[in-house]
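Report on one structure; see the data block that follows.
The complex appears here minus one protein chain, its other protein chains still in place.
Which chain is which? They are A, B and C, in the order written, and residues in each are numbered from 1.
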Amino acid sequence: MPDRYAYLGPEGTFTEVALRTLKPDTPADAFVPCSGVDTVFESVRRGEFTGGVVPLENSVEGGVTATIAELINGEPLLISAEVAVPVEFVLVGQANTELADVKHIATHSHAFAQCRGWLARHLPDAETHTISSTAAAAQAVAEPGSPYDAAICARVAAERYKLHVLATGVGDRADAATRFIYLRRPGALPEPTGADRTSLVAFLSNDHPGALVELLNQFAIRSVNLTRLESRPTGDGLGNYCFCLDADGHVAEARLGEALMGLRRICKDIRFLGSYPRDDAGTELTPFLPRRDTTNADFHEAELWLNRIRAGEAG
Amino acid sequence: MPDRYAYLGPEGTFTEVALRTLKPDTPADAFVPCSGVDTVFESVRRGEFTGGVVPLENSVEGGVTATIAELINGEPLLISAEVAVPVEFVLVGQANTELADVKHIATHSHAFAQCRGWLARHLPDAETHTISSTAAAAQAVAEPGSPYDAAICARVAAERYKLHVLATGVGDRADAATRFIYLRRPGALPEPTGADRTSLVAFLSNDHPGALVELLNQFAIRSVNLTRLESRPTGDGLGNYCFCLDADGHVAEARLGEALMGLRRICKDIRFLGSYPRDDAGTELTPFLPRRDTTNADFHEAELWLNRIRAGEAG
Amino acid sequence: MPDRYAYLGPEGTFTEVALRTLKPDTPADAFVPCSGVDTVFESVRRGEFTGGVVPLENSVEGGVTATIAELINGEPLLISAEVAVPVEFVLVGQANTELADVKHIATHSHAFAQCRGWLARHLPDAETHTISSTAAAAQAVAEPGSPYDAAICARVAAERYKLHVLATGVGDRADAATRFIYLRRPGALPEPTGADRTSLVAFLSNDHPGALVELLNQFAIRSVNLTRLESRPTGDGLGNYCFCLDADGHVAEARLGEALMGLRRICKDIRFLGSYPRDDAGTELTPFLPRRDTTNADFHEAELWLNRIRAGEAG
Partner (left out) sequence: MPDRYAYLGPEGTFTEVALRTLKPDTPADAFVPCSGVDTVFESVRRGEFTGGVVPLENSVEGGVTATIAELINGEPLLISAEVAVPVEFVLVGQANTELADVKHIATHSHAFAQCRGWLARHLPDAETHTISSTAAAAQAVAEPGSPYDAAICARVAAERYKLHVLATGVGDRADAATRFIYLRRPGALPEPTGADRTSLVAFLSNDHPGALVELLNQFAIRSVNLTRLESRPTGDGLGNYCFCLDADGHVAEARLGEALMGLRRICKDIRFLGSYPRDDAGTELTPFLPRRDTTNADFHEAELWLNRIRAGEAG
C-alpha cells in the first residue's frame, strides 16, 4: 500500500504547505485533509496513514492548544520531523474584483488578529467575517454569489480556488512563522544529524518552591539548551501544570540521555515525544554548539575513567 | 459618575458570573458586556470603565491567548483581584424539549471539547454546531424557529434566556474551573492580606543554556513559590519567548520585592502586572507558608545586622 | 612475606591506636612507626608495607596539612578504610610524682592548644614545653633526670613508657576526635557496604563566579551529600586552590558514579582517593539515607526507560 499522509485541512492551508515541504516528491493524492487536529492524531494512531502533520506553535499566537493536548494525552505518537513555514497572508478575490471594491472580508479569527494593522490602513471600512479556516474563507469567496468580496489566506489557497491576488504582505508581522510537526506511530527514531531537537512533556512530582528549578537544572548542569518551555494545565483543576519542553540535541546523545534519565527519576511522569532534525528557517536560534565538556567524546572519556577508578586503578 | 465595569460578553457567560462574584453589591446595570477581550482592555485604558473582567486561564484549556497578549503588549493595566469560577456546563432547551428529542446542539468550540464524553454517552447521534460563545448558543436556542434544539452553556445563561435545563454536569471534568482577573488603570495596590499573588511578565536577556534557571533561581533562593509559568511568543519570530509568571506573595513584602529587583537587573525587560489577594476556590494550591528565613521579620533583622556591620560594629 | 604496616610514629601516639583498631588481630611487630607523614606515604608507595595509617583531620585543629599535601601530590595511593579515634588526653608522670608537684609539662603544641583550659584551672603556674609529639613528651618524662615533671599524651603512651596517670580528661573538649585513614597502593576497591564514603580532590577549570557552585551542583542534583569540603592551595601562587571532598556513598553506586563523571568533565583535573566504609564513631553525621529518586534501582529503571525510548518504543 502506498504511503498516505493526513494533515489539518481543508486544502489550501499553511499545514498543506508544511506537508508538501516535508514530502516534496510525493504525489498530491497521497495528502489527505482532516477536519481537526484530533482527527489527524486519531487516524495516525489507528494506522490509517503513514504519518500526519499539524501545527505546533505560531510565532504570534503561541502554542496550538489542540495539538499540545493530543501530544500530552492519549496514545503516544512520535514527532519525527518539523518544518517552520513563513506565514505570508494575501488578500484574494474573484478575477473581476478591485481592491477598492472590497466591502466584506472573510478569514479565520487568528488571521484577522495578525492583519489588523494592514486592514486599518488600507480597508478601514470593510466588514470582517470570521470563518473556520483561511482556506474555507477562500473557498467561500470562490463560490458564485458569495456574500464575501475577498478572503485573507495563504497564497496556496488562491491557487487552489483559482482566485486573484489583490494584495500581498497583508500580515502585520513580516517575520511571522508557524512550526509544524510530522507525527507517526512509535518506531526507530531518525538518526542524529548534529543539529537535532528533542521534545518531551514533564509532570512535576510535587509543588514545592524550586521544583521547576530542579527540573531545569537537570538540563543546565549538562549544558543542554532549552528552546521552548510551555506550561499546560493537566486538567486536574487550576494550579496543576505539566511542562512541554524542546531541547537542543538528540536522545541518542549522552548529554541528553543523561538529562532525560535525571528527569525520569525526579518527575512524577515524563513523556518522550521524539528527537528529530531542527528546521531553523524563520527562527533566530543560534547554531547548535555543545560546550567543550558535554560532547559525546567527553562523556565517553569520563565513562572510561570511571571504569578505571571503579576497577581500583590510579585515578 | 457611578462605577461601571466592562466584561467579556455576551451576557450569560462565566465571565459575567465572575464579575458578579467580585462586585456582589453592584446593580446589574453597572456591568457592560464587550464583544472581545481587546475591547475590555481598550475601554478600561481609555477610562470609560472603573475596571474590567476577562478570563486568564482555564484548568482544561490553559491560558487565554487574547488576554495574555493584551497583558504583555499595549499600555499597562493592573490586576487588582482574581476569582476562580467552577465551570459547570448544563444542557438547555425550550420548555417543551425532552432530552430524547435533541438532534442539534449549539455551543462554543471549547465547550464541545470539554463535554465530548458526556455527549458520546447520552446523545451519540446529535449533531453539534459551533457558535461564538456559550451564551450566544443559548440565545440562539431561545429564538423562535431556532435550528438548534439545545445549547451547552452556563446555568446563568439558562436563566437569562428563560430556557429549561435538560441536564446538568455535562462537562467531562467535574473540577474544571476558569480563573478571571479584574483589571484597572495603574494606582494604589491592594493592601497585602498574607495570602496574595503577584503577576508579571519577564523578557530574558539572552538565550544561553541556563538563562531561565537563573531567572527562576531569583525566586527559589528567596523561597518564593511560583504557581504559574507560561511562555508566550514575543512575536519576533519563532524561538523568542517571554514568560508570564504568578508568584505567591505581595510586592510589598521584602522577600518578593528583592526577587523582583533581581529580575529587574537580569532581564531585558520586566512588566509588573499586579499584587492581589489569592482566590483559592477550585484550586489545589497548598496554603501559603513562607519559610522561616524569608519572612518580613527575617529580612528586617538581616537589614539591621547589615547596618551594624557596615557601621563597623562587631558582627 | 607477612603483612607489615607503617604508621605515623613514634610509638604511643593516637595513630598507633588507630592502626590497632583497624587491624585488631595483627601481631604488634607488624606495626612500624615512621618519622613523618611523608615517610609513611613513600614507604607504602615503594611497596615496603602492605599499607599505612596517617591522621587526616582533627575535630579541633582541622585537616592535617602534611597528609592532604601527600594525597594531592605525588604518586596516588588509595584510601581503603578510615577510623575515628576519640582524643582523650591524660597527664602522666613518674611513679613518685604528685599532681601538686608538677612544675614543668611537656607535650606537642596541638595538645597544649587543646588542654589550655584545664591547665589554667589546675596547674596555672606550671611551665609548658613544646616537643615534637605527645609520645616523645612521655618518653622524655620517663627518662632518668628528665627536665619535665609530666607530659600530656594518649593513655597508650603512659602504658608504653610505664608512666603513672596523674589526671584524666585534661582536654578541653570531651568530644574531640581524630579521623585516620588507611592507605595502600591502587587495587580492587572495598565492596560497597551501604554506608560508605568517597574521597577525592577536584581542581577547578576556571575562576569565574559560580565555578564552585557548578561543581557542588553535580552532587546536589543527584542528592549526594558532602560531608567534608576543604580548599587547599595548589602551590601555584596565592588564590589558586583545589578542593578535597568527602561524599556519602561508594563509587560503585550509580548516583555517585554519575556525579564523578560530571566532575571529570567540568574540572581541570580530578583525583579519586578511594571509596571505603564510613566510621561514624565520634561523629554527629546522620545515618545515610539516599533520596527516593537516587537509589541504584532508580538509576537502573531510568536507564531501561532511556533504552526503550532510544529504540523508538512509546515513552
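The criterion applied here is as follows: a residue touches a chain if its C-beta (ideal position, glycine included) is under 8 Å from a C-beta of that chain, and two chains touch if they have at least 3 such contacts.
From a predicted model like this one, the values you see are computed outputs, not experimental measurements.
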Touch partners, limited to displayed chains, of the chain removed from view: B, C
Hidden partner chain, touching residue among B:L99, B:A120, B:V165 or B:A302: B:A302
Residue, one of B:R46, B:R121 or B:R264, that touches the chain absent here: B:R264
Contact with the hidden chain (one of C:V17, C:V44, C:L119 or C:A177): C:A177
Contacts of chain B with the absent chain, listed as residue ranges: 75-76, 78, 186-189, 200, 214, 217-218, 221-222, 251-252, 257-258, 260-262, 264-266, 270-273, 293-294, 298-299, 301-303, 305-306, 309-315
Touch residues of chain C, complete complex, unshown partner: 57-62, 65, 68, 84, 113, 130, 132, 173, 175-177, 179, 207-210, 212-213, 216-217, 219-220, 223-233, 235-241, 243, 282-286, 291
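Note that only the chains that are shown with their structure count from here on.
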Touch-based graph of the chains, sorted into line, ring, star, complete or other: line
Whole-Å gap between the CA centroids of chain A and chain C: 58
Averaged-CA centre spacing for the pair chain B and chain A, given as whole angstrom: 26
Inter-chain centre distance, chain B versus chain C - centres from mean C-alpha coordinates, in Å: 59
Of all residues in chain C, the ones touching two or more other chains: none
